[in-house]
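Rather than the whole complex, this shows some of its chains in their spots.
Naming follows writing order (A and B), and every chain is counted from residue 1.
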Amino acid sequence: MTSTPLTDEHLRYPTGRFQAPLTYTDEDLRQIINQIQTLPGRLRNAVIRLNEPQLNTPYRPGGWTLKQVVHHLADSHMNALMRIKLTLTEENPTIKPYDEAGWALQADYRLPIECSLKTLEGVHLHMVALFESFNEDEWQRTYVHPERPGASNLQKTAAMYAWHSNHHLAHITETMKQWGL
Amino acid sequence: MTSTPLTDEHLRYPTGRFQAPLTYTDEDLRQIINQIQTLPGRLRNAVIRLNEPQLNTPYRPGGWTLKQVVHHLADSHMNALMRIKLTLTEENPTIKPYDEAGWALQADYRLPIECSLKTLEGVHLHMVALFESFNEDEWQRTYVHPERPGASNLQKTAAMYAWHSNHHLAHITETMKQWGL
């Protein structure tokens, strides 16, 4: 298989890189929330067809296995839920980043994926309940990621995690397509 | 009902306040892990008998409702899992505290408790997989809570969350005893 920069970009970013919208209509927010709301079910329906050897296969050369991708989604979205609640209860808090590559090497990433599918079901229900309760002021609240310029508001956070949901799900479904699944 | 300081202490700390052990035998660690492993099932078996009005009743005058206690356990133990993984992948990291009283007032604390029972099932499976994989060096790794003196190692963290599991479960079961349940 020849590997070109273009191919690598597509393997890494099958849904494209995250582009923060400049403005958000109510309909934009509704679609963002809907993507977050349905991620656990869409993820479950993809991985339900995979056996252990398939789950232990990387989605691209040198990349995470499909199992690591599932566990990463749980870890990342737990952190996201924490950041959203910090933002609601503090003024422009600086959040704590984490070493996602290091986390993916810990012992719990060898657990059956059901452990993280359950967590995601719970975490996304909480996220959606928060988003659906927001007024304009709450959507505009901000937090600071110490390694990124400026502050992020919760609209952008919601958009980013909708993208992040679809991004990693596509790592799994694109791999499955290559297998004829 | 007369309320004395003693009674208030018992209502607040039905299993006693947390006392960090000075040393940990293998058997101590095994029991700590077992308590963390079984909390989601024990919690589910307690709350499964409660209806919505019961879940919306405080466990002590002025305290959280039983539903808030369940959601708090999920939030607290998600934070704990994050702290454990930060400690495994960074040197003596300073973790980010959160305003647990403020979090308990957010919109997601009105969700059905099933949302948090699922999260706890997943989170505790991850915690236990990590603890069961630890060698002595990993048990001794530390993190700093910016509002507490000194550093905590992961043995003490495990002991504290076993206590925290039993502590809040007892808020629920002691309340149920008063109701003859």
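Observations on the structure shown:
Everything that follows uses one rule, which is that a residue touches a chain if its C-beta (ideal position, glycine included) is under 8 Å from a C-beta of that chain, and two chains touch if they have at least 3 such contacts.
These figures come from a predicted structure and were not determined experimentally.
Every protein chain here is a copy of the same sequence, 2 of them drawn, and the whole complex in this file adds up to 4 copies.
The rule is short, and it goes like this: only the chains that are shown with their structure count from here on.
Superposition angle, chain A onto chain B, using Cα atoms only: 180 degrees, a multiple of 5 between 0 and 180.
With centres set at the average Cα position, the gap from chain A to chain B is 26 Å.
Residues of chain B that touch chain A in their complex: 74-75, 78-79, 81-82, 85-86, 88-90, 93, 95-96, 98-99, 102-103, 106-108, 110-111, 115-123, 125-127, 129-130, 132-133.
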